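Submitted below is the structure of interest, expressed as structure tokens.
Just one protein chain is left out here, and the rest sit where they should.
Chain IDs A and B follow the sequence of writing; residue 1 opens each chain.
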Amino acid sequence: MFYRQAGDFKSSYREDLQTFALKQDRWAYYALLVVAFLVVPFIINDYWASAVLLPFLILAIAALGLNILTGYCGQVSLGTGGFMAVGAYACYKIMTSAPDLSIFFVVLLSGAVTALVGLIFGIPSLRIKGFYLAVATLAAQFFLVWLFNKVPWFYNYSASGQISAPERTMFGWAITGPNAEAPVRYLFCITIVVLLAWIARNLTRGRIGRSWMAIRDMDIAAEIIGVDPLKTKLLAFAVSSFYIGVSGALFFSVYLGAVEVGEVFGITLSFLILFMIIIGGLGSILGSFIGAGFLVLVPVLLKNVMVNGLGWPTDIAAHIEFVIVGGLIMGFLIVEPHGLAQLWRLAKEKLLLWPFPH
Amino acid sequence: MSPDFLNTIEVILNGLMAGVMYSLVALGFVLIFKASGIFNYAQGVMALFAAMTLVGFQTGQVPFSHLINAVFGTSIHSFGWTLPAVVAVLLTVVVMILFAILVERLVLKHLVNQEPIILFMATIGLAYFMEGMGDLMWGSEMKILDVGVPQGGSLWLEEFTAGWATEGSTYYGMYIDRLDIVATVVAIVLVISLTLFSQYTRTGRALRAVADDHQAALSVGISLRKIWVIVWAIAGIVAMVAGIMWGAKSGVQFSLSLIALKALPVLILGGFTSIPGAIIGGLIIGVGEKLFEYGVGPLIGGATENWFAYVLALIFLVFRPQGLFGDKIIERV
Partner (left out) sequence: MKGLKAAGIAMVAALTSTTAVADLVFPSLSYRTGPYAVNGIPYADGYEDYLTLVNERDGGIGGVKAKVLECETGYNTQKGVECYEATKGEGALVYQPLSTGITYQLIPKATADGIPVHSMGYGRTSAKNGKVFSHIFNYPVNYWDGASHAVNHILDVNGGDIAGKTIALVYHNSAYGKEPIRTLEELSKKHGYKFTPIAVDHPGQEQKSQWLQIRRERPDYVLMWGWGVMNQVAIQEAANIRFPMENFIGIWWSGSENDVLPAGIKANGYKALTFHGVGSDFPIFDDIKKYVVDAGKAAGAGDQVGTVLYNRGLYAALLAVEAAKVAQEIHGTKDINAAQMRDGMEALVIDNAKMEALGIPGFGPEFSVDCGNHGGPGLGAVQQWDAEAGTWSLISDFAPSDMDVIQPLIDEDSSAFATENKIEMKECA
């Protein structure tokens, strides 16, 4: 009734193909951007930045990257943690060897380095498929973590073996280091997120994205109609690794500030990001955000309700948190097996027709 | 014989034994994958849950005692009995069967005919759920698992082999852990009984029919749901066995659920659909990673086993993309 197509006329193909085809959707999107850029920075505090928004935004980038590879191109990867570590260590090395380079370019360069590494580990995908491919990426995961731990050059020979981000500024504001203010860190991340999400959306609906999806749906058929699997798959690996590398660089420099590779970028992180895109929705940009939101926000929310709200002992609350998160995942699946993004899509379709569905 | 040669033999033997331990975990994955096409992420947590339940029964722990105490302000912990290991094992088997029925009723029933990735995701949810539930029921303290499995190096073997080395060299005899020998025997018994079960019983044949072709099996009147319950129950029991073997070494604690990670390269190497594949894959991984650690590890700083297992699996996969024993992937347009 309030949410409808009627009256929203399209007079060109361009308008017909836009991402938010409905006027209300467009307005909601612009409103969300306005809130994110102009309202949130003024009300954000350290807790909201460090505990909720930064991990959500940064992991959403990683989820976007993995979704490009797994959701759009159909190549299952469990090496996300390892590739994020590449981004983080690249970031650290660039930060310390070129102290005057703007942190923005450092982050992008870290993504580029990760893209190269991703290319190398993507080569087996030409021969190995499906769950079996996960092994190639798991090999990357374990090998990279082992490497960063073993070779002292990566952590500048420090006795502790940990890397910590020195202070770097942009336009006079500290982005990394302990003195970075919450709004600045938040704005830095959300700018990158919006930029990368915009690129991802346009990549995936263009020629490149269609060739990825052709490979995903049936690679032999795609090859016959002229999609080069070598180039397409490797491009997917490179783009995906770029996103994941950027995410890793931000995770280390802006969010955590100090990192020990095995503890932070271990296999659990790889699984967590895979869970995000499956729960959110494979092959959906929105799904990457919903999935990241679900797995970052729900535990924090549940913890706050149970421990701070109801005053339960922390251990019981933590156990119940697992039970509820697991129950929710299974529950959502039974209701809608194609992820939360699909649930959202269906809800919108129903709402379009509401209250007269026939 | 030179001690170096004997040491290499020892490393290979121990690698084989370690491989058997990996296979025990991998078996559970294969069973479920074969019968229902589900990659069961929760297998590791199932092993932990089974082991916790076993110890809980054995020591007479009150389930949910921590929660009960927190809610009602009581302080109950134990029923005050200790059960013999056999009884506790049987009770745990009953629990795992109940668990299989519940999983089928509450989750899988609703997800029949979905894509593999969705079923995989359901098991992720299940893993989270069980992780929390296991801790709620039995607490997350360390538990000591003792079902009378012997441990420690075999003295007899050491003495028997100590004289094999050339005169004058230092050699202390060959080392094999008795726990590993037991694990090997258990694995052999498991595989034989699973094979017999699937070859010679009616249910077993139904299992194989379902594994071959779901729809054809349905059309001849095999109940898919019943088969799923049976498979999950068997996988639960296999998980319990794996939990006992690994838990005997380290005590029962959260990390027990991480043994699933050691099973992944085995699975991939052996193929998701083959029981012999799980065993032989385990043996190859075990020997490969131990030999690499022995030969190359010291040169590059050690602790290579985790990643080398995957690299080894990768090398095999490049030549056989479906794993050693997996069903051949035939691609058609």
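Miscellaneous remarks
Definition applied: contacts are C-beta pairs under 8 Å (C-beta built on N, C-alpha and C of every residue); 3 or more make two chains touch, one makes a residue touch a chain.
Quantities reported herein were computed from a predicted structural model and do not represent experimental measurements.
From the options B:Val112, B:Met142, B:Ile188 or B:Val318, the residue with contact to the unseen chain in the full assembly is B:Met142.
Summary of contacts with the chain left out: across B:Gly60, B:Gly153 or B:Gly204, the touching residue is B:Gly153.
Where chain B meets the missing chain, the touching residues are 7, 10-11, 14, 17-18, 21, 66, 69, 73, 75, 77, 135, 139-142, 144-146, 151-153, 172, 175, 177, 246, 249-251, 253-256, 258-259, 262, 289-290, 293-294, 297, 301-306.
The chain not shown here touches chain A at positions 46-52, 55, 96, 146, 149-150, 156, 158-162, 164, 166-167, 177-179, 255-260, 262-264, 266, 290, 293, 297, 300-301, 303-305, 307-309, 313-315, 317-319, 322.
The rule is short, and it goes like this: only the chains that are shown with their structure count from here on.
Chain A contributes residues 124, 127-129, 131-132, 134-136, 138-139, 142-143, 146, 150, 218-221, 224, 267, 275, 278-279, 282, 312-313, 315-316, 318-330, 333-334, 337-338 to its touches with chain B in the complex. By the touch criterion given at the top, residues 39, 66-67, 70, 106-107, 110-111, 114-115, 117-118, 120-122, 124-133, 135-136, 140, 261, 264-265, 268, 272, 300-301, 303-304, 306-307, 310-311, 313-314, 317-318, 321-323, 329, 331-333 of chain B touch chain A in their complex.
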